[in-house]
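What you see is the complex with one protein chain gone and the rest in place.
We just call them A, B and C in the order they show up, numbering each chain from 1.
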Amino acid sequence: MKFKIALASATILAASMFSAASAADLTIGFSQIGSESGWRAAETTLTKQQAEKRGIDLKFADAQQKQENQIKALRSFIAQDVDAILIAPVVATGWDEVLQEAKDAEIPVILLDRTVDASKDLYLTAVTSDLVHEGNVAGKWLVDTVAGKPCNVVELQGTTGSSPAIDRKKGFEEALAGKDNLKIIRSQTGDFTRTKGKEVMESFLKAEDGGKNICALYAHNDDMAVGAIQAIKEAGLKPGTDILVVSIDAVPDIFQAMAAGEANATVELTPNMAGPALDALDAFLKDGKEPPKWIQTESKLYTQADDPAKVYEEKKGLGY
Amino acid sequence: MSPTLKAYAIRLFPQVAALAVILLMVSIAFPGFFRLEMQNGRLYGSMIDILNRGAPVALLAIGMTVVIATKGIDLSVGAVMAICGAVAAAAITSGHSLAMTLLITLGTGILCGLWNGILVAVLDIQPIIATLVLMVAGRGIAQLITEGAILTFNDAGLIFIGSGSLFGLPMPVVVWLAFGILVALLVRRTALGMLIEALGVNRRASMLSGVSTGVLLIAAYVLSGLCAALAGIIAAADIRGADANNAGLWLELDAILAVVVGGTSLLGGRFSIAASLIGALIIQSVNTGILLSGFPPEFNLIIKAAIIVLILVIQSPRAQSAFVFLSRAGASEKKTEQEAK
Amino acid sequence: MQASTSILTATAIDKIFPGAKALDRVDFSLHKGEVHALLGENGAGKSTLVKCLTGAYRRDGGRIQLDGADVDPQSTLEAQNLGIGTVYQEVNLLPNLTVAENLFLGRQPKRFGFIDSREMNRRAKALLAQYDLDIDVTAGLATYSVAVQQVIAIARAVDLSGKVLILDEPTASLDAHEVAMLFRIVRRLKERGLGIVFITHFLEQVYDISDRITVLRNGKLVGTRATRDLPRRDLIAMMLGRELVQEVAAEHGTKSEGGDVRFRFRNFGRKGHIHPFDLDVRKGEVVGIAGLLGSGRTETAEIMFGAERADSGTVEADGRALDLSSPRSAIREKFGFCPEDRKIDGIIGDLSVRENIALALQARRGWARPISRGEQDRLADDYIKALDIRTSDREKPIKLLSGGNQQKAILARWLATNPDFLILDEPTRGIDVGAHAEIIRLIESLCEKGMSLIVISSELEELVAYSSRVIVLRDRAHVAELVGHQVTTDGIVEAIAASAARTDA
Partner (left out) sequence: MNPRYLPLIATIAIFLIAYAVCIAQYPNMLSTRVIGNLLTDNAFLGIAAVGMTFVILSGGIDLSIGAVIAFTGVFLAVLLQATSIHPLLAFVLALAITTAFGALMGAIIHHLEMPPFIVTLAGMFLARGMAFVLSIDSIPIKHPFYATLKSAYYKLPGGGRITLIGGLMLLVFALGILIAHRTRFGANVYALGGGAPTARLMGVPIARTTILIYALSGFLAGLSGIVFSLYTSAGYSLATVGVELDAIAAVVIGGTLLTGGSGFIAGTLVGILIQGLIQTYITFDGSLSSWWTKILIGLLLFSFILLQKGLIHVTDRRRRHA
């Protein structure tokens, strides 16, 4: 029964989408990693909004965190002869061949929010924040905040092997370099998810004397931080006070936590990568103007002083 | 000790021993492991974490045990968890009361179980294929409900199920313990357990003895669906959001493993819910132990595989018959003499 | 016949199973170019003997000679290579493969290292042509009738072995036309000098095709005779035996005719299983059912218990219509059924004796009203004592018990439900003589208590001892009913033989 309904609605959906398509003059393929975090969902929403605003027919493909699905999607886009491709690559490696194919087909490719490990002439531009810089901003904030006091830091890494995990770790460590009062005592992967963030934080707390040994938490994304805050509270400590919490992404839920005093700082990774990307693409297609190879988005630091409640209200409608 | 209690102790011994060995090993790597303290009116410590984090697999293992006892298997529980988590989040955010939400969610789980049960019992499809259908399609259905995003909610009641505490224990622990005891009592205090075992060992002979095999089969899958629904609610409530992508991912394999480690044969028949729950705790102890010991998580799977292979080889029919042969070699001669008289 | 023409000789074969001697110094010899029928009721030891000859079982004693030389096959494969091929009733070929693949599995013709299908199909076609079989050898085996499959199996066995062909009940599910076809083939193979062992329970087929007959009973050799010198009546007597008759008859002189008619079956039957029959059973009466294997005995039992749903007829108990559409409903009407195949239909192997005894009663009470453990223990202990079930304790898995004790436990399962109507299908099959007598006594005491029983048995003395009436079956139909003084072993043998002769004619 359930399947019948699902099938019927699938058909209806397919039909209606078909008739609605072809109106736009520009067709762009967007290969998204998946929807593993709130930030990514917001990026998807914003990309769709930006495309709609410009009258672009956006072909969206969700890869469910699998590179092979992203490559398949890219090849499909090429076969469809789209006018351009946006891709948020799931890993850095393994893109040379398919990017070369896109190039051969003269389809410009723009990378969103993550870069790849491939020759720069294979893509038009990359719109990303500086991931290392993000980690650095978070690290600097922590260095300034503790102001010379000794502080043990625990780190929740992103998905192992993903470029944000590698770069955000690197930038943070750079900021801490030479500051002997700050020490990363535990570092584990929380897979960018709330569940794992919570579970790993629980074990950190146990392993470090019920958390008394921990002065700060650095999480590679807000979702893990939200999970970890939960764990800290359940351990009878006050997140934000007993343990400082700094993370990256600036999703709405972390502002709620900041408003409640449970998180201290977050570095914004704007989900609006598509805006600058589509601007650059427009310029390129109209005037043939080559954009720079890297368009850096701002990495803005938010703290409890920035009226987090207000930011939350602004952000919560964005599909985070 | 009464004979029943003694039989029970013998049955559970290997699992309890394995759990003890693993916990001991973890405590060597992490000395503070056994420490328990009260904080904010609830128990707090690594042991509690194992009980708490093991909740989804433990819940799934309850239903899976019964399904496997009927000579079946349910591959769909992970996907059903995702569906039910999504349904719960969708229901509560669209303004239903907590009671209504729970009702809808558990109902969804029951429906999923009913679907599997009917495929197996009525259409007579091999359980592994029958449940594969929902395993493949289920996660898609869950994502359809959440539209790919993490559906967050702030309902205090629902969150309480994930991270509140009762009697000093985290709610998930209370839920799986209570449900485990409930189901164990249900199957052992009524005749269900025996009838299910009879069905699993010899379906035709059971049918000829008047056991309603079809109804029992469907009921087993419905129970499994219900367990998956509970696990899905807990997983969603724990993080205050339904994550259709990750909720319950690959947990069906952990649940099956918990049952097999618990000593219930995949060929059906004799089962023990308590042993499966200990099996689930064994698996979670390995996971938590690795996190605590500061061991890199990449060793998790290898250690897990090694432990499973070890336990399974010990349980395999060949190894067992060799074991029985060795241990009885002496005793049997005496016995045959006596029987000859 | 001369010993020199003997191709296969087995001497003093012993085979012991836990708790039972399956073969007791059995001799058997097979000549070149003869069809030798091997007869006996189920459990007589026919298939055990065959399995010892083909290496499927290890024999515990005796010797086997092939062409005068001692052989000791360890497996059916080895026996096959020695020249002994076997074809079983349930065709031992693979239904999912093609005919040609079945014929040449493991010895496919090759070309350039790969199977040459064309050559294989050509050879398969040529091979089957010898058997007058012109079929598409590239089609799946499952698409052909059992008769054709049987011929294919014979073709494979003869092609692989070529000296001795053992046919284990090949005709069990064939119709007359197919049997004739099969026999044409058997005769041709006989002319080619093969020694053929033919196991069947269709006596007319035995007289049709065999040259000699060997009869086994209870694991012992009864005798070997030339077919033309053995009248049908004597053969049946050899198979069913009569040594016990005097003793049992003396001990149990009287038997209850029962009271009023309690159960009334009218035009009860199911297409393809058993022709519709009428049957009245009185309170406290034992109705025996006799007939050779395959005559429809078990089918009668299954339909009465709802294991197979009847498609015609009605049942009444004391004038009230009964619903026997499933075992569950039959049990609700206080019916019970001890099936013939204990392993498949009876015991729940991994469960304890206690649980096996309590199962039917529990199923009838429903899951929500469990029989308490104490009650179960009492039930089990009572029946273990009453039926003298030999087990070290009631918690032992029933699969570890001997056949006779398993049988008694299943009997106990039904007695525990306190049935009004109990069907026993071969209650004494494969159990030792001592247990036989106990079960016979038990049956009598049950009917004294007012229970109505249907007992199916190949042991005629037993039937005679406790039955007030005996229904004789043949070709899946009830053909005779013996009452009162007619109920004697001679009478039953006569009835089976007479009806057989009549249909033969």
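By our rule, a residue touches a chain if its C-beta (ideal position, glycine included) is under 8 Å from a C-beta of that chain, and two chains touch if they have at least 3 such contacts.
Being a predicted model, the structure only gives us computed values, none of them experimental.
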item	value
Displayed partners of the chain not shown (whole complex)	A, B, C
Option from B:A9, B:I129 or B:L185 whose C-beta touches the chain left out	B:I129
Residue in contact with the excluded chain [from C:T143, C:N267 or C:N418]	C:T143
Touch with the omitted chain, as defined above, among A:I71, A:L156, A:L176 or A:I295	A:I71
Sites on subunit A contacted by the missing partner chain, in the whole complex	3, 6-7, 10, 13-14, 17-18, 21, 29, 57-64, 66-69, 71-73, 75-81, 91-94, 96-97, 101, 105, 117, 159-161, 166
Touching residues on subunit C - with respect to the absent chain	76-77, 80, 92-98, 101-102, 105-106, 108, 114-115, 117, 138-140, 142-145
Subunit B residues touching the omitted chain (full complex)	73, 123-126, 128-130, 132-144, 147-148, 244, 253, 256-257, 260, 266-267, 296-306, 308-309, 312-313, 316-319
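Throughout what follows, only the chains that are shown with their structure count from here on.
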item	value
Both-way neighbours, i.e. chains that touch subunit C and touch subunit A	B
Farthest-lying chain, centroid of Cα atoms versus that of subunit B	C
Subunit A-subunit C separation of Cα centroids, rounded to whole Å	73
Centroid spacing, where centroids are CA-atom means, of subunit B and subunit C in whole angstrom	44
Residue ranges of subunit A touching subunit B (in the complex, touch as defined)	2-3, 6, 34-38, 41, 44, 62, 64-65, 160, 186, 188-189, 191, 193-195, 198-200, 202-203, 206-207, 209-210, 223, 226-227, 230, 234-236, 253, 319-320
Subunit A partner contacts - residues on subunit B that touch it in the complex	30, 32, 37, 39-40, 42, 44-46, 49, 53, 111, 115, 137, 141, 143-144, 148-150, 152, 163, 170, 235, 238-241, 243-247, 288, 291-292, 294, 297-298
Parts of subunit C lying in touch with subunit B, wherever the complex brings them together	305, 307, 327-328, 331, 337, 339, 344-351, 355, 358-360, 362-371, 373, 395, 413
